[in-house]
Structure formats: structure tokens, C-alpha cells
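Here it is, the structure, as C-alpha cells.
In this view, the complex is presented without one of its protein chains, the others remaining in place.
Chain nomenclature is as follows: A, B and C, assigned in order of appearance, with residue numbering initiated at 1 for each chain independently.
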Amino acid sequence: MICPDRPGLVSELAGWVAANGGNIRHADHHTDVGAGLFLSRIEWQLMGFGIPREAIAAAITALGERLNAQVQLRFSDELPRVAILASKQSHCLQDLLLRVQSGELPMQVPLVIANHPELEGLCRAFEVPFMHVPVLPDRKPEAEQQILDLLVEHRIELAVLAKYMQVLSSDFLDRFPEVINIHHSFLPAFKGAQPYHRAWERGVKLIGATAHYVTEDLDDGPIIEQTTVHVSHRDEVEDLIRKGRDTERLALARALRLHLRRQVMVYRGRTAVFA
Amino acid sequence: MICPDRPGLVSELAGWVAANGGNIRHADHHTDVGAGLFLSRIEWQLMGFGIPREAIAAAITALGERLNAQVQLRFSDELPRVAILASKQSHCLQDLLLRVQSGELPMQVPLVIANHPELEGLCRAFEVPFMHVPVLPDRKPEAEQQILDLLVEHRIELAVLAKYMQVLSSDFLDRFPEVINIHHSFLPAFKGAQPYHRAWERGVKLIGATAHYVTEDLDDGPIIEQTTVHVSHRDEVEDLIRKGRDTERLALARALRLHLRRQVMVYRGRTAVFA
Amino acid sequence: MICPDRPGLVSELAGWVAANGGNIRHADHHTDVGAGLFLSRIEWQLMGFGIPREAIAAAITALGERLNAQVQLRFSDELPRVAILASKQSHCLQDLLLRVQSGELPMQVPLVIANHPELEGLCRAFEVPFMHVPVLPDRKPEAEQQILDLLVEHRIELAVLAKYMQVLSSDFLDRFPEVINIHHSFLPAFKGAQPYHRAWERGVKLIGATAHYVTEDLDDGPIIEQTTVHVSHRDEVEDLIRKGRDTERLALARALRLHLRRQVMVYRGRTAVFA
Partner (left out) sequence: MICPDRPGLVSELAGWVAANGGNIRHADHHTDVGAGLFLSRIEWQLMGFGIPREAIAAAITALGERLNAQVQLRFSDELPRVAILASKQSHCLQDLLLRVQSGELPMQVPLVIANHPELEGLCRAFEVPFMHVPVLPDRKPEAEQQILDLLVEHRIELAVLAKYMQVLSSDFLDRFPEVINIHHSFLPAFKGAQPYHRAWERGVKLIGATAHYVTEDLDDGPIIEQTTVHVSHRDEVEDLIRKGRDTERLALARALRLHLRRQVMVYRGRTAVFA
């Protein structure tokens, strides 16, 4: 829930859960004093809860209206349908599929989309449907339309760019805004192309990776997670790329898990992460 | 507040604050499922609060009794009186005094006690009273009694062992239990004496420091904060000691700040840190 | 090369390479003053080197005798034959096989041995031979003999315990001493069984993983690499296990890469890591 801050909000929310017989397992709140906003995430058990599962959404909506708040409801046993977009590099895709398999990422993957064919075998090994959607320089709108059709057809609610080396148009994002990307730098350093080459050129002593929500301004979306790793003068660009793979994997996996467990709230271009 | 877990506790607490017109600034809760315990920390503004400041303590006690809970009340504008105990090494004492001076550690230091005289000049520079209480091997109980008298006389509520190289007796701790220590290892590794020498002998690749509450079992108290730093085969014992000073300073300062802001709750030999 | 320290050793080694027309790419030296030992690792290009490849070993041996030194020679284009031993958990095995596939770990894996059958499918997907060698409580020597026979038969030079949950006997290690293990704690903390459970009990704020050479004293072998990750009071044992998987993977992969590139030298129960 997000709403303008005022006294009594924690009490109202917790009181509503308690009045209906729910037992709160986690409750996190944050007040952004500068913005005058109150953010809250409450997780409670349905066992013994007075409102039937199918009626909770309506009750929550009513509560939100009463508090003048944006409210979102999620059931933790419903696995979101997530599409993974990739290009040729396998390390992030592979890592995500492994974590889905082990139960670490509570989601379904009905679809992997790539603009190159190389990762088809990997998807087959995980028994995940693979769609090859090439992106020709002068036919990008057609490719994006094809991707949007696939997302709709498969009822996808979130797209994860696991080293998908294409920029999504603002038109695409208007129609499908829920997208998480992994950028291979410590943003806002080295926005854009070839961050490892530029990091090597600059002679930095740490490289990083940033998992963020995608917005129209490239690499400017709300940051969910950042990780870094030490490098030295002995590391060539290929060493940065190799070390970077591990830090990319970790940042993306952590960010996605936080998102899937609804521990991330976006507001005013930033995130509150209730970890 | 700590109490046995049951539904409705968040609501009761938040409701009590709201009913009295308080605006919650931070609220953190934790349920230890295994232990069946509920822990909560609520920070609210007194401005506009319906109960007069001097009556809040009694009201909180009544609330605690009603909920069958241990409750503790603190006003963030009251600076706790903290004594620092040291020996000869200056780095932790100096660091703490600097942070008090800069306002980073919300506390008063009416007293520094040391079993050696070396740090007197440092205390004088900070205008902090210094007491030299030597600890002779066969007269330890007398020294501890002298320290206890000083703590009582100066109305000290917390003692911080900033590289005080003496073990406090269980008798001392029975009478003055609120003590934080910095141990120069990543506990439970290298409990006891000379951890850096033993870390060097063992050939570890990381060394650490642990800030913890002191209990009768040496180095076994509830851990508040741990930090580590990389070492290599090129580091001699003196390099471990040098690198360790920075990690000790940071772990102790962070732990103390968390404690002073009442973000640490101890239960069943462990801590919940609401950071 | 390891030998007693004396002046002129760097010059002798570098001079020998230069006299034969070799171009040094990396040279690292370390003097353990306490032990009076000199360690050196020199990597040079064979292009233009005056001694034919097949005669270098003999020349190196002669050099070592002249300097009273232990010397080891490796050609970086020869991929060591490494066996991976596992039990039921897949994360480390999978990670290693992926890194071999991507070229990050310069080694061959002619054989995976497990005391449980679960990981056979994974090995088949990577086209790596899998041998199931059950270890019955009262028939352990027979199982170890079977493993030793397999290691000899496949001309294995290094065994990696990738979460192989069995202790190797001293008898085994006498006959096959080159073994690397990943222990799921920050050694020497939490030696032995169930380190995550004990770390949770102790309430530590960081957990770790340690990659080390295996010796007869369990978990006491020379440490190659250690990594840590933050945990909090919100983490249950299963969260420690989940977070630990990532830190185990990283520590083992880094240690193995260092070993394979001959950047690790063992002496007096410790390692020098020329990274």
C-alpha cells in the first residue's frame, strides 16, 4: 500500500487484518518524510481469516479507497507467469531456470524469447518453451509487436531481460510496463553500451551490476539491487566480463526474488526494499 | 516489546499509539516462529501525543501487563550515560569519542575507566573524565568492586569494552549486566586470547570482528554486528592487527549506534536487529 | 618453486628463463620470513623458448636440484583431468560443469562419482560420465577402494568434493592426496556437521564458505578461498542454506580456478595465493 502519510495508518491496516482474524507474519512500513508518503507491506496467514479468499480483493479495494491509497494484493501460493528475454549469453538465463527448478524463485516460466537461436537447446533441457524473435535493425517495431503478442497470449505479467541486448521502445513499455533488467555496471556509472570495456579503460578498482525496473530512459529505472566485485590492474577486459557474470547473476536473482515476494515497492523513481 | 506470539498484536500496539494521537515514524516486527515469540519496536512522535510525557511510562507498563509482554520505553532525546572501559590501545576509544563528538553516537560519556594509565591524555583532549583502575592478578575482585562503585556513582547504564583486555566475572555481570564488547575475531572462530595470531597460524583469507553483549560465557554473548576484511599470505600478524583495527572500530561503532537507537532486541541468546 | 630463502633466487630463476630466450608473462615471489622460505611462480611463453617442450621438465628438475628447491612444471595448454565427487545436492556440481563448459575452468571432467544416484541426469545433460558408488556405513573401505580404482583408471590428478558429504579416510588421502573440498562455513568456525544449523543457533550476522585442500584432520586443511554473506534475524535455517549455496559456489569455483592456473602454493599448512 502507498498513500499520503498521516497518523494512524499502521493501526488502520493492522486493525483491519486483526478484525478479520488474520495473523500478521511480516509487516514493514516506511515513511518518506520528504515526499509525505506512507508505504506499507503486510503479509498475513489466510488460515482462520474471516474473509473468504475470493472476496479479499474486493475488501482490499474498499479499504484502499477509504484510505485514499494504492493497494495491491497478492497470494503467495500463486506463481506469477514470467517471460525471460535473452540474446546469446546463457549465464543469467541458466541461473534463473536453475533457481526456478530448485524452488528459490517462486514463479512459472511459460516462455523464453530470444533474438538469437543459440539458447534453444538450453531451454529444451529445462523443458521451457523457446521462441526465436529476430530483431532486424529496420524492423524493430514488428519484432516488438510479435513479443507483445506472445506476452499477451501466454498471460505473462512480468518480463525479465536476462542479458537481452536490445533497448525496448517507450511504445513497448507503455503497453507492457512490468520489466526487470540486469545492467552490467554499477549504475549510474557506465550507462549504455560496453560498460566492462569502459570500466577497464577508466581503471576502476570495483565493477558492479545493477538490477532495475525498465523505464523509457535507458538505465535510469528504479534500482532494486546492486552488487560489486574487486578487480585489479591484472584483469583484462575478458576478466572483467568473467567476474561480472557472477555479480550479474547474483544481482538479478536477488532482485527477482525480492520482486516475486512483493518485497519491492516503487515510488517516485526509486524503490523501497523490505528485506 | 517481546511477548508470546498471537494474532492481533501489531494491531493492538499500533492501535494504542493511534488512539492516543501518536504518529508512528518506524515500526518493525519479528515473529520467531520456532520460539513462538513476537518482537516489536515502535518509534512515534510525541508532538500531538495525548499522554503527557511523564505519564507514558506508566501507560506502557499497563499496556505490557495487558499483553503479557516485556516492554521497554525510551525517549530519543535522552542521552544514555555510557562508560567506556579500555586498556592501552587507543583506536576504539578514540573512534567512539570522535563519533560522540560528531553527534553520530547519541550518548554521554561521563567516564572512561582503564586498567592502564596510557589513555589519560587522549581523554583529557576530549574533556572526558578518566579513571585509572589497575587490575592486579590477585586483586581482581577489588578492582571490579571499584569499577562497579564508579558505574553506580556516575549513574552509568551501559559499559562498552573498547579493547578492555580483562574478562569480567559472572559476579560483576550479575550486578551490572548491560555490557557491550568488541572481540577481534569473526566469532565463534578464534574465541579467547590472541585471535590474530591464531588466524595467521590457521592461514585464513578473511579476518573479522564481532561486537556482542557480554555474558558469563566468554565470547558467547548475543552478537550485534560482524565485519570482515580480506587478508593474504603477504600479511604478517602485525598486518592482521593493523587491518583488524579498522574492522573492530566499524563493528563496535555500528553495534553501539544500533543499541543506542534501541534497534537491537535480545532474546534467547540472540539478537533481532531492526536496521 | 619452494626453497630455503637466500639472496639471488629471483635473479637465478629469471636469469634461467631469460638465458633460454623465454619471455616472462607473470612472476610472483613471496618470502616467508618466519619460516625462512622462498616461494616463486613464474609463467613464461614457450614461443621462442630455446629448450624444446619435451626437454623442459628435465631442465627444470636439474635447476631445482641446483637450487635445493621443490619445483613443479605445468603447461597451461594441458587440461588437468579432474574428478568431481558429489552426493545429492546439485548446486556446486552444476556450477562447476557450467564453468568448464564456458571455458572458465581449464580442466577436463572425465568422471563424476556420487554416493547417491540423484545427479546422474544432470551429468548426462552435460555428457559427463557418472559413477554411482554407494557408501554403506560398514563397508566404507570397500567404497573408498572402488573410488581409488576409478581415479587411477581414469588417470585423475585432482578430486573436487562438490558437497560430497562423506569424510575421506587418512588411508585414502595417503594414496590420493590431491583433493579440494568446499565446507559450508567460515572456517575455523563451525567445523564438522550442520554448520548452518549451528550458525543459526549462535545467531551470527555473517555466514561463510571455505574452499580448502583436504587433510587428515577434518576441515583443517590449507585454506584457498573464503567468502561471506550477510544474514539477519529474519533468516531461518533454510534461508541460510539458500544464501549459503551462492557463497559455496563462488568460493569453490574461485579456489578451483586458482588451483588449475597453478596460482596456489601450499606450505606449512597454509597457502600462498598469487592472484
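One rule holds for everything that comes next: a contact is a pair of C-beta atoms (placed from the backbone, for glycine too) under 8 Å apart; a residue touches a chain by one contact, two chains touch by 3 or more.
Here the structure is a predicted model, which is why all the values come from computation and not from measurement.
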The chain left out touches which of the shown chains?
A, B, C
Among listed residues A:L46, A:L218 or A:V273, the absent chain is touched only by A:V273
From B:H91, B:H154 or B:R202, residue that would touch the chain that is not displayed
B:H91
For review purposes, identify every residue of chain A that touches the missing chain, sorted by number.
30, 32-33, 186-190, 202-206, 208, 222-226, 228, 232-234, 236, 269-273
For chain C, which residues touch the unseen chain?
6-15, 17-19, 21-29, 31, 48
Chain not shown, touching residues in chain B:
90-91, 94, 98, 102, 104, 125, 234, 242, 246, 250, 253
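Everything below uses one rule, namely that only the chains that are shown with their structure count from here on.
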Using only Cα atoms to place each chain's centre, name the chain farthest from chain B.
C
Give, as an integer number of Å, the spacing between the C-alpha centres of chain C and chain B.
41
Mean-CA-position distance for chain B and chain A (Å):
37
